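Before I ask anything, here is the structure I am working with.
For this view, one protein chain was removed and the others were kept in their places.
Note that the chains take the letters A and B in the order they are written out, and that residue 1 is the start of every chain.
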Amino acid sequence: MALGTIGDQDVASRVEATIQRRGRDVRGTGFRFALFAALGISTLILVILLVDVLTDGWPVLTDRLGDFWSGTLRSRSSDDSLGISQGIVGSFWIAVFVAVLAFPIGIAAAVYLEEYAPRNWFTSVLDIVVRNLAGVPSVVYGLLGLFLFVKGTAVTNWFVDRVNNRWNAWYGEDLIELGQSTLFAGGVTLAVLVLPIVIITAAEAIRAVPQSLREGAYGVGATKWEVIKSQVLPFAAPGILTGTLLALARAVGEAAPLILVGAITGRLAPRDSMFSGLEDFFGQFADRFTAMPIVIVGWVQNSGRDEGFGPAAGAAIVVLLVFVIIMNSIAVLLRNYFEKKRG
Amino acid sequence: MTDRSSKWRLLWAVLAMSLVVVACGGTDSADTDADETSSSDDVANDASVETSDVEGQIFISGSSTVEPVSVRVAELFEDVAPDVFVDVEGPGTGDGFKKFCAGETDISNASREIKASEAEECAAAGIEFTEILVGIDGIGVMTSDRNSAIDCVTFGDLYGLVGPESDDVESWADANAITGTDLPDAPLDIFGPGEESGTYDSFVEIVIEDLAEERGQDAATRSTYSPSADDNVILSGIQSSDTSIGWVGFAFADNATGVKLLDVDGGEGCVSATAETIASNDYPISRNLYIYVNETNAADSPALRAFIDFYVTTGLDEAVSEVGYVELTDAAKAEVIAAWQG
Partner (left out) sequence: MTDVIDDSIPPPPLTLDLLAGPSRRRLKERLISAVFFAAAIVSVIISVLIMFSLVREAWTFITGVDWGVTWGEAGWFPRRGLYDMPTLLVSSVIVTVVAMLVAGPLGLGSAIYLSEYASRRTRSILKPVLEVLAGVPSVVLGFFALFFISPQLIERIGRNAWLLIGALIIVTYAAVVALWARRQFAEATVARAVIIKRVVWLTVFVAGGLLLAWWVLSVAGEADAFAVKRSGQLAAAAVGVGILTIPLVASVAEDALASVPRELREASAGLGARQATTTVQVVLPAAVSGIVAAFIIGISRALGETMVVFMAGGAADAAQFTSSPFDGGLTMTAGMASLATGTDNVVGEGLTFQSLYFVGLVLFLLTLLLNIVAGRFVARVRERY
């Protein structure tokens, strides 16, 4: 704009002013302020959200945190043994399912995509498939879980029959009962849900490994697997770890697929200790379940008839947020730390 | 600790009482006061050992209206028989019977009697069942307590005000054109529960259905009112307008302030809504709540039998009213117990 008025008498002073930023750049400042406001409002929303949840849950957290931690689903909010233990246990096992199923498969798939996959149509299809899976709404995964594990298909029936035959030989009863929502169904559904996230983040971490590292290892006669094992994976480990932590946090906070699969919101009786024997340990996977987000949803719905459930839901949210934010923060800190170290 | 142990003692006592009732069966227990008190200790000791030792799992599905009752009974039962695990879900009466007749549940909660088609399905699958009446759900019809123009409504009035043909009814008097009633001209504000609620279903079934069928209409309410899942919201809506009308579960309506419970005429004159008129079935907008028990499972499982024993005694006495429904009369309770024992 300044250039447009060349020939004006005071052009020299205007150019000088522009260069030295004298005078007020009202529009520039306004623009900058608007942008900062966008970020500021986002921050403010987060703060309000945290304060709101904390104040709602405060009475429960301060008065009876111990009982709340060890309590169970109850019909009345005034019940002393109202609490989240069943949600915690359910979410814990879901996290274990995710760690056992999604992490190895996801990381291995990422290794294949980045290290092995030839450049052909099949690889590009694979790439597209993974990316699109990551964008599928979580509730659709719930439909998949409902279809596969609860309603049962030929494949799942075959699998369940095998497991049950084995279990029958040992304990004389069926382990898995189809047509019923189980911790197994919920855990596998969420493992499937976060798989694409694990693959994408792990693939990114592997892609960031410098080519020279690989070449160095090949140079001394290492095979492909040895290169991956000794150079690529160790270098990519922090990035992969970040991705897995984010995936874990996502799985722990996810409710929609579990609602579809049929997590219990009514009453779930307290069970025997699952560590009393192998049968109880595996038996719980074939049992009805609930999880932290489901507990919260159930209580929010109950608050329509019994107002005391509102604060209980708030307190449960605080507990859930503590877990999720800790996992996320560790992930972010890890990533920043390694970025800085390498950058 | 003292709190806890006293709670336990109370529960033992309750259990003892219930077992006495069970033991006495159909016989009239009022005339043997002295014997009863002396023998109750022994019975209690024997019984407590027995009930607290039973183990097993019970799964209950069905009506979301009855769900809180069964949950509450299960909670009370847990203190008596800690090794019996009772899970409860509440998708709806129809969903529950589907599962029940597939043999997936031990008990099915129901806010209506089993339909013939459902009973056939059960029979085809070889499932035999026992029906147990557990309580009564009344629906209170209300207006603002500042509204003195009206004290009693007929089913016809209600059909005209909120029935399927009333989408354009904006004044009480507009309803007169539909069913030939005689209501005053005043703005009409409607507040009620949504379709997901059992209260909605009952209201439609009892008040609307017959008239709708007669007139060739769908059994549903008008679609032009804003339903709410939150009873408090319905109440504050009714309070907010001088000439409002609305309906919620009786227990909720009974405790509310700022609203007036209307008498209802179901064809036999105006009856006011009280716990007594509902328990005696005089008040027209009420429905029975049932549980259906899988007989084969009950025969096989001492835990299930113990749970039902508990349900028809402590459950009927405590849980039903705690959750906000109307208890059966003593005579009706005795009948239920007798039927279960028999």
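Going forward, contacts are C-beta pairs under 8 Å (C-beta built on N, C-alpha and C of every residue); 3 or more make two chains touch, one makes a residue touch a chain.
All of these numbers come straight from a predicted model, not from anything done at the bench.
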Contact partner of the left-out chain, one of A:A208, A:A256 or A:L334: A:A256
Selected from A:R166, A:R207 or A:K224 as touching the chain missing from the view: A:K224
Could you tell me which of A:T72, A:Q86 or A:S181 touches the chain that is not displayed? A:S181
Which residues does chain A use to touch the chain missing from this display? 1-3, 15, 18-19, 25, 27-28, 31-32, 34-39, 41-43, 45-46, 48-49, 52-53, 56, 104-106, 108-109, 111-113, 115-117, 125-126, 128-133, 135-144, 146-148, 150, 153, 179-181, 192, 195-196, 199, 223-225, 246, 249-250, 252-256, 259-262, 264-266, 293, 296-298, 300-301, 304, 310, 313-314, 317, 320-321, 324-325, 327-329, 332, 336
Just checking the interface: what residues of chain B touch the absent partner chain? 61, 64, 89-92, 94-95, 98-99, 104, 194-196, 220, 223, 226-230, 233, 236-237
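As a working rule, only the chains that are shown with their structure count from here on.
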Over in the complex, which chain A residues touch chain B? Could you list them? 74-76, 79, 179-180, 264-271, 288, 301, 304-305, 307
Please output the residues of chain B touching chain A within their complex, sorted ascending. 57, 59, 67-68, 70-72, 74-75, 78, 84-90, 102, 104, 229-233, 252, 322-323
